[in-house]
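Here's a slice of the assembly, chains where they normally sit.
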Amino acid sequence: MNDFFNKDIISIKDYTRDQLENIFEYTDKMMALDPIKRREICKGKTLSYLFYEPSTRTRLSFESAIASIGGNSLGISDISSSSTQKGESLGDTVKIMSIYSDVLVLRHPLDGSSRFASEISSKPVINAGSGTEEHPTQAIQDLFTIKKEKKKIDGLKIGIVGDLKYGRTVYSLLSGLGNYDVEVHLISPESLRIRSDSIYDIKKKISFTESTDIEEHIDDLDVVYVTRIQKERFPDEEEYLKVKGSYIIGLDLLQKMKDDTIILHPLPRLDEIATDVDKTKNAKYFQQAEYGKYTRAAMLGLILNENGF
Amino acid sequence: MNDFFNKDIISIKDYTRDQLENIFEYTDKMMALDPIKRREICKGKTLSYLFYEPSTRTRLSFESAIASIGGNSLGISDISSSSTQKGESLGDTVKIMSIYSDVLVLRHPLDGSSRFASEISSKPVINAGSGTEEHPTQAIQDLFTIKKEKKKIDGLKIGIVGDLKYGRTVYSLLSGLGNYDVEVHLISPESLRIRSDSIYDIKKKISFTESTDIEEHIDDLDVVYVTRIQKERFPDEEEYLKVKGSYIIGLDLLQKMKDDTIILHPLPRLDEIATDVDKTKNAKYFQQAEYGKYTRAAMLGLILNENGF
């Protein structure tokens, strides 16, 4: 029986390094499979999605993942048009969705929502983003991308750039990186620095630097992970514009990086990365989106098949 | 050829007791089938849904039902974002949807809408709720739940509690119960009493009592069917709050019921049933939702297969 069979995916913190590596191996296997064989893996299985925050990107990634392995999907992409408008509780909605499907994908603004849902659901629950810190399948996608593109994770110097305070992606990625021997450089405007209490545990495992200056370590990084800086976080627009400009990855900044530095982004992107970077060999953010489809397909395949695939 | 092949489902009043029992037998068969065999029943068939009122619950029940028997679904879950905004008639929309699918599921606020649609459609039409009184697939789901959990329907004492004036579910259930030898106790606030003209025919078939006091018959009921009391039905909030409190099913009220009384609810629930009742053996409303998936799958299997399944 595989480790993930019939299990929830709630937090990246629940996984050991061996388990992560196991998912990566299965993702490699998934990618290598003939599409026709792939469609047998979850043939006729149904995934339901329940999104209390809109996230078209994440929903479609799951929908394409389950479709690629032969299953189908149904659900609520926009809770405002659903029964919950009539005041139904999260618990009741989860119970019903778990009756209607074999696995439930939940996106919810509150911390702990997925853990709560998993206790109520009769089917495995996958956290597709909750609260301020958890987005485990994104972290697995990001780690897999790094591993695949750099052939390893240990020993890498990884810069994480942008809004480090509000992006749940960053916290999940850092937790995942805690399983590896990496050097992390956090680069953000002063007002968007990482919440240090949230990375208390991780700090014991990996070495950090914090900086507001993107150029400080740029010539030494193996991976530059860029996140969106949201305008609405700033008290006034002038402040925003000043900050925004200083973190744009363009060809000029790219020239200062090592030849084989890879640039990642969880997407959607606004102008954090100039579009002329897209064509360079360093740009791996669209590749990252494709890997996301396959890591999710692998996780679904493991959750829904006792003996893996 | 089975009785339901290529036929519409418009009103619960169209069915004889034998036909209802036949659907129940097929539902049992559906539930007993291996999921892999189940997916062969409507393999590649397409269900379309056309919802002029939002009802996520009902839509997803049909979507999961058709998925479980190998078909797929497409349609309009929110008419406000569709061509009908441009003023297209119900008739034209129905005609097109019937071209795009093998069976059409319609939800519409007007009485008679499904009958009208069935005359226009080239494919079978299933009424998923229309007007003030019709919701035949919900009634079949409810009757099946009672039969399954109590092993019979004849001879039962059934209490129906809550808003009996506006809930179309109640009227359809009563019409269905008209085929059985049951005793029905209607319990509602004075202002939400059942519309007596609507049950004129049923009154001739089964014995009724009406009451505003939930405790009157509570120790004698086999089934307690609870419905939502909607705030917006009351002229002032004080009146609402008074009424609301007196119909909540909690552990205290449960203690006054027979040991094997079952509690049903069409869902979504607000606070008509306290959540600590959920864990009791009397609570069958989530089971009822699961049966709803299988009764709908059985009906679809019969409509779309000449020789049943």
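Order of writing sets the chain letters: A and B. Residues in each chain are counted from 1.
Convention: a contact is a pair of C-beta atoms (placed from the backbone, for glycine too) under 8 Å apart; a residue touches a chain by one contact, two chains touch by 3 or more.
Quantities reported herein were computed from a predicted structural model and do not represent experimental measurements.
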**Complete:** With 2 of the identical chains in place, the whole complex in this file holds a copy count of 3
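Keep this in mind: only the chains that are shown with their structure count from here on.
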**Item:** chain B - residues contacting chain A, complex
**Value:** 35-36, 39, 54-57, 60-61, 63-64, 67-68, 70, 72-73, 77-78, 228, 267-270, 275, 286, 289-290, 293
**Residue ranges of chain A touching chain B (in the complex, touch as defined)** = 43-44, 46, 48, 72, 74-76, 81-89, 91-93, 95-97, 99-101
